[in-house]
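For chain A:
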Amino acid sequence: ETALNIYISSQHQPDVWRKALDKYEAANPDVKVKIETGGNTSEAQAQYLNTVMSAKDTSLDVLILDVIRPAQFAAAGWTSDFPGKDMSSYLPAYAGANTVDGKVIALPAFADSQFLYYRKDLLEKYGIEPPKTWDELKVAAKKIAEGEGNADLQGLSFQGKAIEGAVCTFLLPYWSQGKTLTDNGRLTFDRDAAIKSLSLWKAFADEGVAKKNIAEVGTDDTRKEFQAGNVIFAVNWSYAWAQAQGKDSAVAGKVGVARLPAMTGGEQATCLGGWEWGVSAYSQHQDEAKKLVEYLSSEEVSKFMAINGSLLPTYAGLYQDAEVTKSAPWFADALQVVETAKPRPVTPRYNEVSEVIRTTVNAVLAGVTTPEDGADQIGARLKRILR
Partner candidate 1 sequence: MATTTTLKATDTREHQPAVWTRWLDLSDRALAVLLLAPAGLLLALIIVYPVCRLIYTSFLNLSLTSGLPAEFAGLENYRLMIDDPVFWETTWNTILITLITVPGALLLGLALALLANLPFRTQWPVRLSLLIPWALPLSFAGLIFAWFFHSEYGVVNDVLNRLGFEGIIWFNSPDWAFAAICLTIIWKTSSFMALIILAGLQTIPRSLYEAADVDGAGRLRQFFEITLPLLKPSIVVALIFRTITALQTFDIPYMMTGGGPGTSTATLAMYIHQNTVSFLDLGYGSALAVVMFALSMCVTAVYLRMIRTKE
Partner candidate 2 sequence: MAGVSLRALDKSYGALRIVKGIDLEIADGEFVVFVGPSGCGKSTTLRMVAGLEAITGGEVRIGDRVVNRLAPRERDIAMVFQDYALYPHKTVRENMGFSLKVRGISAGEAAVRVDEAANMLGISHLLDRRPGQLSGGQRQRVAMGRAIVRRPQVFLFDEPLSNLDAKLRGQVRTEIKKLHQAIGTTIIYVTHDQVEAMTLADRIVILRGGEIEQVGTPDEVYNRPASVFVGGFVGSPAMNFAKARADGGHLVFANGDRLPLSAIQVPAVDGREFVVGIRPEHFTANASEVALTCHVQVVEPLGSDTLVHFAVGNETLTARMPPETRVKAGETLKIGVDPAKIHLFDAATERAVH
């Protein structure tokens, strides 16, 4: 009999996963799976795993990883890869996010991405369609704000604080201009696109569409304000949906989601989130662990988690699945968004890349740096990191 230890961050509904695991145990009587939970945020989780893995601890077999981490874990030699694994059945972005140097490092657990949340009621009131470009959004926001005459009503809320979300903030318009940041681990930085991206956000703040203090807005601040009815448009992850429709919400029933707008003339793009399953390199049950991971990232489990845990599926097909849409009707709208999601740069030194981008975005929004200087800094520092 094999005992496997699987590490799940406790925000990811370990009790629901437990049910999925129970099924697995029933099917494989010689395997017992134990869940270990750790810190809640991606950060606390990284902190814990870093300690355990640096110490080459054998106690963990399967790990749940934030989508930005597989490359780093692979480089540190902490995970075993899945040779010859075919990734095509998943949403296309996940193949990219989990493949480093042609090796599959981890398999998707569930999906996530950034959406444009909007106030359906207000847009309808003023007869406005969900905007396709940031410029449209700006116009729409101004129009509604004027019409409402409510000083507290903001046009747009996004993440300007120096957190991971700010990386996505930067990348959204950048990507929309058809540029990439890295290609196969090599830097493909475009200064002009970066300046445009930074200027766009700065302009939102300067023109009063976003708040003056946007540099101190974090992900959950966006959600709270939107939920309190103080925001017309908000950039946020999928988690905000359930709460915005909850009973404490001032906007329940008035919320719409859409793809994030594009730069004028560009294509719409959004930031890929979600979590992956990896196998610890120090696990003493490599085969059993891999088998378990295959199961956990299978369509069956993805569907189970979508229905029971409201987690976005990693298989495109499930978004239209009747059972799924029955329990989470808005998933139907989500597919088009998730399909356009792009993974953030896949590099072992992603944390450093992220650090550079988010501090710069924050500095620009706080008015400490100009968009031009900010872009230069990003360029220069990324060059050093990804040399």
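How these were chosen: all candidates are chains of the complex that A comes from, given by their letters.
Brief remarks on what is shown
Throughout what follows, a contact is a pair of C-beta atoms (placed from the backbone, for glycine too) under 8 Å apart; a residue touches a chain by one contact, two chains touch by 3 or more; residues count from 1.
Everything quoted here is computed from the prediction, not taken from an experiment.
Of the candidates listed (1 or 2), only one touches chain A in this complex, namely 1. Taken in their complex, chain A has these residues touching candidate 1: 46-47, 50, 54, 72, 74-77, 161-163, 211-213, 215-216, 348-349, 351-352, 355, 359-360, 362-363, 365-369.
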